[in-house]
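Report on the structure given below.
One protein chain omitted, others in place.
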Amino acid sequence: MKKKLNIGLIGYGFMGRTHSNAYHQVKHFFDVPYDPVLKVVCGLVEEEAKAFADKWEYKSYVTDWHKVIEDENIDVVEICVPNNMHAEIAIAAAKAGKAICCEKPLALNVSQAEQMVKAVEEAGVPNLVSFNYRRVPAVTLAKMLIDEGRLGKIFHYRANFLQDWTISTEVPQGGMGTWRLDVKAAGSGVTGDLLAHCIDTAMWHNGPITDVSAMTETFVKERMHTETGKVEPVGIDDACTFICHYDNGSLGNFESSRYARGHKALYTFEINGEKASIAWDLHDLHRLSYFDHSDESIVRGWRSVHVTDSDMPYMDKWWVPGLQIGYEHSFVHQAAEFLQSLADGKPASPNFREGLATQYVCDAVLKSAKNKKWETVKKA
Amino acid sequence: MKKKLNIGLIGYGFMGRTHSNAYHQVKHFFDVPYDPVLKVVCGLVEEEAKAFADKWEYKSYVTDWHKVIEDENIDVVEICVPNNMHAEIAIAAAKAGKAICCEKPLALNVSQAEQMVKAVEEAGVPNLVSFNYRRVPAVTLAKMLIDEGRLGKIFHYRANFLQDWTISTEVPQGGMGTWRLDVKAAGSGVTGDLLAHCIDTAMWHNGPITDVSAMTETFVKERMHTETGKVEPVGIDDACTFICHYDNGSLGNFESSRYARGHKALYTFEINGEKASIAWDLHDLHRLSYFDHSDESIVRGWRSVHVTDSDMPYMDKWWVPGLQIGYEHSFVHQAAEFLQSLADGKPASPNFREGLATQYVCDAVLKSAKNKKWETVKKA
Amino acid sequence: MKKKLNIGLIGYGFMGRTHSNAYHQVKHFFDVPYDPVLKVVCGLVEEEAKAFADKWEYKSYVTDWHKVIEDENIDVVEICVPNNMHAEIAIAAAKAGKAICCEKPLALNVSQAEQMVKAVEEAGVPNLVSFNYRRVPAVTLAKMLIDEGRLGKIFHYRANFLQDWTISTEVPQGGMGTWRLDVKAAGSGVTGDLLAHCIDTAMWHNGPITDVSAMTETFVKERMHTETGKVEPVGIDDACTFICHYDNGSLGNFESSRYARGHKALYTFEINGEKASIAWDLHDLHRLSYFDHSDESIVRGWRSVHVTDSDMPYMDKWWVPGLQIGYEHSFVHQAAEFLQSLADGKPASPNFREGLATQYVCDAVLKSAKNKKWETVKKA
Partner (left out) sequence: MKKKLNIGLIGYGFMGRTHSNAYHQVKHFFDVPYDPVLKVVCGLVEEEAKAFADKWEYKSYVTDWHKVIEDENIDVVEICVPNNMHAEIAIAAAKAGKAICCEKPLALNVSQAEQMVKAVEEAGVPNLVSFNYRRVPAVTLAKMLIDEGRLGKIFHYRANFLQDWTISTEVPQGGMGTWRLDVKAAGSGVTGDLLAHCIDTAMWHNGPITDVSAMTETFVKERMHTETGKVEPVGIDDACTFICHYDNGSLGNFESSRYARGHKALYTFEINGEKASIAWDLHDLHRLSYFDHSDESIVRGWRSVHVTDSDMPYMDKWWVPGLQIGYEHSFVHQAAEFLQSLADGKPASPNFREGLATQYVCDAVLKSAKNKKWETVKKA
């Protein structure tokens, strides 16, 4: 019998569901070293917490997150609440000796992020930031190809994250589902919510970003706040574009917007190297585009790789070639990696310090946009 | 508390996994009228049956399928074994009053399929054939669009199911994973395995097929048989192409092959109507291509619909727009529909009689290929 | 100075324009052995013939095609009139010792086609059928790849030619632009007009077709005839689908329709071989899709080859990599090949005998559709 590992989930929104599903599915598909047990879920509204616990087979529910931290039976704390709550909970969990998986971005701002890193490092607890897109098989495959040197020297790494769901001025700020538009809860707009993903993957693939020149815009200046019921100024960035240098000499170009009509969640990246190029997009996450200059010229072209064969990252665990997986699988893979790292006693990645590195880039981006200057990125 | 519904699974191969996963996930994502309980799994090899039960959280396991049928606690029998075993198990299950979900194709041949229909209809038990692709949201959406009359009169309905996994002469016939190449276990090759899916969906979308002219080929004539250890003649069709008429006057063209280099599981269909056309393929199952002739001409073109918004079939149950689902979700949707049909006391679809209709088409196809003549399809 | 070659064009419709443009452009882009001179154009309506001659820089015009044949100065006769006029003109031109380039399909029917072959072979005059799609660089590249054995044994060769311009019942039959709907002028519908292209390319790529089973349909049974002003029965096939065997053991599947809503001129083919596959479509004629199974598995996928580099067939004559050519270039390439063949004294391809081979397949297809039987294809 495998050792049981008790999970405490804080937050029952969108991310609460992805994490819960991951712990259910991971044991059916992966040979994980622990048997994860969904012990307790915590949410503010009791009725909803109870309904969530019923639906997702949690053994109990609470409405005060301190109870999860204080519960000696809990081994792992999953932090799936708005960004402004990450630091307080994570620091408490670290002090209580829990392993922590925290949703991205790591924190509301750099200062909180630094405290969180300090807390987990001092406590010596396992810590992970949930940059789940690293675990999409095609994205992991890209990392493998780069690490094998197949691209040669890299010249360009670009990424976009485009959405269109906030174009209507009727969308409110604040509250369940729309807290991402409230600067007090989110810290920033697309920079922390979407570009943070792009930046994490980019630095994983291509190394540190050294300096940035950015531009942000808030297209809708005022929105109804669901908590006050009043129309209030919007404090987040609706769109953010930045150019940058990487430590390895390559050039970066990033853009995110929630005003890109026609795109729902179009996270894309493209990497151009001396010998080969790679492109990917989240709207067809099971494919990787690959161009290999060493192909014979008359049959050379971008290859659309259907990342479903059993020799692809993670794909030996699922179905048969040609049968694609979807979004939530990235969380299942993350859970599998996290459980394995707990058993091995090796740090999972990206840990809080890596999450801080991304936070430094986001911070430099926002500062550059404000000051209309190039900003150097602090090293984590 | 919801009423529990006890599930007995027979077969622990590829399909055993998809059905097991479906019963786990369905309660987390759908508001189902029952609480499905994975009571028992049956498989030939005890050790493997036990491992499967452990992994998939079945409460018990057996190695003789009669025990599943005889167990009074079992409400639903899931038949996930090779085609040659469907009839015997289904007929016994019907007699024992079980609800039945049987993998496709319904049977080894028409004669067995007819007996199965007779058995379930006489017993009055709920019955479903697992043509899961109907439950891919984009495929269900296609059905909605057709039923709303958006295509107008239909002229053409084409479908392909192309694979390439048996091109090597080293692939054996018979046994786990390769029983589909053994005519004794499978009944036919691509016709029953792959075209059956295309035919089921086509008749669901476009009505009965009336007559067919077909051609089959067995490119590799002999393969090692895993049970006898000897090289034996191959009895299945490696490829099958047929043209046909539908009852509504439209023309059909179907092709399946396991020798279509470059295609893993490329199930595609395209429907051309007077007013609009639809196309879909399994390699990007979350998209539907739609052409609407009533669009203004200068901006008219094929639309690539990313079927992930909450107003799409089934998609309100999953994530947010832009985040795709994968293959196994079709089985989750099927389980949701099946559970609901049990509660409502209404037949699920496709039931065994509909499965028989597909079997009649397959039978006419194989007969036509053998006789080199047009064959009329029997009505179910 | 290059020797002048005098061209006489018969027919000033769509094809008259493509051939005229070809002779203008060919000398600017190719090193052709002759200087083609547009000497005379012939068309029924004097005013229109004159306007065409002015626009296209023909030195003269006539309204009686016999005058072109009788003109001793004319070296080459281009036949760009409706199908029912091909035989009479071509036979006269052959007797007069002219080189002939005849639009496809070769003739109204097999009997005429046989007489045309006899005439040119007896006269020993150069003769070419204008199956221009062979000269699209990507299609020529496909031929090269096949001939080099890159595909290995071929299992499947499929082709489609889909349009949607005759769905409206208001489209008339007969007359300029719509003679293709008049069986007296065209001989058949999509079979001779569109499938003839697919068949010619298929047999060039993959060798002879041996037998066929076909189905045709005329969706709109009556249309106004522009010459009589009366509603008359439609004698052509609106759609035609057929399955077939090739001499090399591969399977064929062809479909053409003018009722495929959403497709303007979608000629596609796909070839599946043991080692590689190829796909192409006319709507993006400058690309070739190529799948090479020998690619390393984790980066294996369909390649989209942008056929614009100077090492691609014909492309050293045009622009720079990335800059695509269009439809009419296929005729320029054809003119270049034809002029070269005249200088070399070697037959151009496809000659009339090859055009007859395609006519035999079309004939078998139409016969099979009528008789609902498999038909053997006569050898040319």
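Note that the chains take the letters A, B and C in the order they are written out, and that residue 1 is the start of every chain.
Going forward, a contact is a pair of C-beta atoms (placed from the backbone, for glycine too) under 8 Å apart; a residue touches a chain by one contact, two chains touch by 3 or more.
Since we're looking at a predicted model, the values are computed, not measured.
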Touch assignment to the omitted chain, from C:L145, C:I298, C:I325 or C:A380, lands on C:I325
Of the candidates C:D284, C:D316 or C:D344, the residue in contact with the absent chain is C:D284
Of the candidates B:E72, B:E170 or B:D311, the residue in contact with the absent chain is B:D311
Among listed residues A:S60, A:T226 or A:N272, the absent chain is touched only by A:N272
Residues of subunit A touching the missing chain are 151, 155-156, 158, 162, 164, 167, 213-215, 217, 219, 239, 241-243, 245, 251, 253, 255, 257, 259-263, 272-277, 291, 293, 302, 372-374
Missing-chain contacts on subunit B, rising order, are 141, 144-145, 287-288, 290, 292, 295, 297-306, 309, 311-312
Missing-chain contacts on subunit C, rising order, are 14, 17-18, 20-21, 24-25, 27-28, 55-57, 163, 165, 263-266, 282-287, 306, 308-309, 318-329
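Here is the rule we go by: only the chains that are shown with their structure count from here on.
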Greatest Cα-centre separation from subunit C belongs to chain A
Taking each chain's mean CA coordinate, subunit B and subunit C are separated, in whole Å, by 42
Here the gap between subunit A and subunit B, centre to centre from mean Cα coordinates and rounded to Å, is 36
Cα centre of subunit A to Cα centre of subunit C, whole Å, reads 55
Multi-chain contacts in subunit B, i.e. residues touching at least two other chains, fall at 263
